[in-house]
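Below you'll find the structure I mean.
In this view, the complex is presented without one of its protein chains, the others remaining in place.
When the chains are written out, they are named A, B and C in that same order, and each has its own residue count from 1.
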Amino acid sequence: MPNAGPVKVGVYVCHCGLNIASKVDVSQMVAYAATLPGVSVAREYKFMCADPGQELIQQDIKDGLVDRVVVASCSPLMHEATFRRATSAGGISPFLFQMANIREDVAWVTDDRDAATEKAKALVGGAVRRVSEHESFERRYVPVHPEVLVVGGGIAGIHAALVMAEAGKHVYLVEKEATIGGHMARFDKTFPTLDCSACILTPKMSSVRANPNITLWTYSDVESVSGFSGDFVVRVRRRPRYVNEDLCTGCLSCIDACIYKRGRTDDPWNEGLSKRRPIYMAFPQATPSVVVVDPEACVDFRTHKCPRPCVDACERNAMDFDQKPRIEQIKVGAIILATGFHTFDARRIPAYGYDRYPGVYTSLEVERLLNASGPTNGELVMRDGSHPRRVAIVHCVGSRDANTNAYCSRVCCMYSLKLAHLVRERSGAEVTEFYIDLRTPGKGYEEFYEKIQKEGTRFVRGRVAQVTEEDGALVVHATDTILGKVRRVPVDMVILAVGMEPQPDAEDVRRLFNIGCGAEGFFTERHPKLAPVSTFTDGIFLAGACQGPKDIPDTVAQAGAAAAEVLAMVDRGSVEIEPATAFIDAAVCSGCRTCVGMCPFSAISFDAATNVATVNEVLCKGCGTCVAACPSGAAQQRLFTDAEIFAELEGLLYA
Amino acid sequence: MTDYMEYSPHVLNALRLGGDYEEALISRAIWACTSCYACTLYCPKKIPITDAIYTLKRAAMQAGVYPKHFVTPTLVREFAHFVHESGRNSEAWMSIRLYLKTRPSQLLRYGPLGLRLVLRGRMSLRRERIHRPDELRRVLDALEVNAGGRP
Amino acid sequence: MSYAYFPGCGSTGTGRPYEESLVAVFQALGSGLDAIDDWNCCGATAYPTIDPAQATALCARNFALAERAHPEAKQLDVVAPCAGCYRALLKAEKAMAEGGVLAERVSNALGTAGLSYDGRAQPRHPLDVLVNDIGLEAIAAATVRPLQGLRVACYYGCLLVRPYAPFDDPYEPTSMERLFRAMGAEPIDWPLRTRCCGGSCYCGGPIVGALPEATLDLSHTLLEDAKKRGADVVVTTCPLCQFNLEGFQSQMARTFGARLDVTVGFFSQLLGLALGIEDRKLGIQRMFRWKLPEQSPKDHLTKESKEKVVVDA
Partner (left out) sequence: MPDTAGLVKLPEEMAAALATDDTAKQPFAPTIVAFFCTWCTYTAADMAGLSRMAYSPAIRVVRLMCSGRLDPQFVVAAFRHGADGVLIGGCHPGDCHYQEGNYKALRRVALLRSLLGQLGIEPQRLRLEWISASEGEKVQRVCNEMAEQLRELGPLRLGSQGLQAEQVQNGHQEYLSIDTHDPVEATTP
């Protein structure tokens, strides 16, 4: 629709402190902008995003000087919302605004000041031409479904679910393992306070079970996600555990009755350091307190000839060998992903001898050995039954290493100090830590390091090159970078402080939820500082180590933050839908139906009676592919019309 | 080998980070390097340390600041001379020339070992050369930095 | 099939038994080694110190000559037995494949002599060829004097697997162990097998290392450890390592006390013995010391153990 009368564009160039001003000649730009057709006002300001900067815009609109706004500053991904708000506060449609990104796209990536200024002028030229074509329309909102999904039942998922349930929201908590608790449930003590992991976690686990606002589905996977922020449709696949969850009381008499009196398969809960029986419960405080049958190990699944003493032993008749997978479909307004991490596979560094020398352990294995409910009831006993007298802890295994993971896993220094303390306390062994740097940033962390030093743990500053076996002992080879000498330290046990990696299926999960991953595979937050628990997909939030390595305090803090974001969204009751949706001009539509097949979201329908296609703007997500395909130009995308983009091109290139 | 270097590879790198380039240049550590590439392989930051030491050696030779009692720079020159002239290196001749130039007394000490090699047919006193040394020389000379070898 | 062959300067000197045994072994396994006509020195580790481009050019000329002799071959394997030569050739091949200023300069320089290297020629180590082309099964089948029970210390040294390891793990190589296990031997677990012997691999200049005392120390540590771990013989893939470890044992005895008396040979010599090749063809008579324990059973593989070999392979 043509705009009545000539446009009055206000151009506001931001210095961004020195971020822009040091590379772009702002005054020259302003002078140039003032010469562009349609520009009525051109100003500069040190920080446009600050209140006085926004007020400049508002005042000019209110004074009738300006009816279109161009701000040349940072990326629209950063401050588009801010300036749309300012434009709207001035009294015109927030969409009569366009941003020119002269910080990320110009000042920060151009060496030459003249070239940067020229490029910035071109971008402003593009924005001015473009905004002249903008049309005003209203923001649109849809209601938010009040129920919430949390994926992952580790400490992050548990905490987020509890916070939201206590606020009265209904939460679906989906966990792929048979019990919630995650990695934290497998630790013995937590740093730096050395409080018992189980003692602080299990009360939260039982609160989950007891809270009527939480629907807990363990042994389950999210199969599909559709819909959009405020109105997601999620299908959850619940794998059969061959035990009726509603009937089982966790009395364990079925396990006692099983014909296999000893474990048959490696128990993943204990990192394979013990065997698991065909019917099992991961640990005594498992939540829900329901047993699971392992069809791979249970003889009845292969021979169908087992007398099934478990069935007889169950007073509640809970055994159900005919159970099939079930699909549950739910509607939720928001989703929190708390899918956690995976520990680095130490086999990938063969020089450390893991899986070759039985005396080499991963830190998680040692956590289990030291755990009172672990395979050795908390006693430090090696695979050969002996008790180590000398123990080496090798830091940065799969972290800070260009051959494996370049990043720091953040938790290993601290848990290694904790393990040193526990190993000394339980076994009296002499412990040597081999480290590159000791990183202890956290409340009480440096103090904890000093405490461990005072206890008598030895410290060698040097990355371990190799672990070898000589005369029956393990020898740790490292260059002591303080002494500048090679040390060869004989020990009985080596603990590899393995780093944190994304879950092996993180890529699938990422695609399922349509969010981003960084190069290392952790989920990407919307903004590293200002939107640390949001994702680029509205309505989907992150908590815990799926977003990057972090320890328990940080995980819980982030889970709380994610819960708060969700609560804010749900309580607001509605969310703004993508403004850049497509629409079809019925007067121009030729009824060719090209667009109908194009739409990935089935948002376009065709009315045979009128011979025109129409877009359901709630279903439309605003990709614009139908617009690109429309031969008659009837399909257009708000904020990305053909006219707007052609105008931007002209402005860019004739600047 | 780091036991025989006054600076281990990571100290050489620390000198670089701290801007003390010259100290690395005159060190004996760079001449003790056997270019076994262990440091490069084990470096978690993939710093090409061995190749950096090559660069240091080259710079030290050009600047003439290497430790004079060290045999390696002479060896390098002699080796290059042999290859440049005849295309191949002759173990025996090179060893003898080298000892004469640097440590004549050692020649007597290692003489018997050399003799054992000769007796077992493992040291040829013939000067090895290729058929077309001029062809090779042309290639090498074209790459001389000061001989217009630039593209 | 026949391979282009880069003998290296050591082949007429300390490495002579290496070359003799390799040629015999390849022949016994039905492969040939055709030396590149008028090959020249690889530049070893010395030439890069003078100039990296010239060092690359030395190797590139060899590739160019090999390619000229085989204009039809799509890919041309150049077998280089000396680990030092092998590494130098690999480095040059990678530098040329990477392109850039250096590669362009070297190409132009080759052009001045009417030569060109188009990337078809690729260096291969004979160990790689034996294990991955000819294959352990074929070698096990050709074994007539199995090395039953022989405790072999497989010494890789530095340059065979560093900094490039196209055919094995650079930290934990296993090719030689697999090879000798296929012939009935029992390779020892030897963590030092990739540790530098200190030879400061100036190909052909063995007794002139920069720090003789350091070289002696490193070599001694290796041999002492191999002996402690019960090795009957140490085998190497590099003439310089071999000479370094074999030739200075009396001096080690003077410096460190006890005599070690360790047999140090080339891997190809031991392989040749297992294939039933006579000692002279393997250059055994050229070695300073060569003492292998009596083997039992001495003759042929029993049916049982032959099967086991295949499984192990």
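FYI, a contact is a pair of C-beta atoms (placed from the backbone, for glycine too) under 8 Å apart; a residue touches a chain by one contact, two chains touch by 3 or more.
Given the structure is predicted, the values throughout are model-derived calculations rather than measurements.
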Determine which one of C:102, C:165, C:253 or C:292 touches the chain that has been left out. C:102
Missing-chain contact among B:11, B:24, B:83 or B:117 belongs to B:24
Give the residue, chosen from A:65, A:109, A:568 or A:588, that touches the chain omitted from the document. A:109
In terms of residues, what is the contact footprint of the unshown chain on chain A? 75-78, 101, 103-106, 108-112, 115-116, 118-119, 122-123, 126, 511, 514, 516-519, 524, 536-537, 580, 594, 597-598, 600-601, 621-625, 627-629, 631, 637, 640, 642, 645-646, 648-650, 652-654
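Convention: only the chains that are shown with their structure count from here on.
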Take each protein chain as a node, join two nodes whenever their chains touch, and name the resulting shape: line, ring, star, complete or other. complete
Based on CA centres, what chain would you say lies at the far end from chain C? A
Could you see whether A-B or A-C has the larger number of C-beta contact pairs? A-B
Here the gap between chain A and chain C, centre to centre from mean Cα coordinates and rounded to Å, is 50
Listed in rising order, chain B residues that touch 2 or more other chains are 3
Chain A touches which residues of chain C in the complex? 169, 171-172, 189, 191-192, 225, 228
In the complex, chain A touches chain B at residues 396, 400-403, 436, 463, 465, 479, 481, 484-486
Complex contacts: residues of chain A adjacent to chain C: 349-351, 466, 468-471
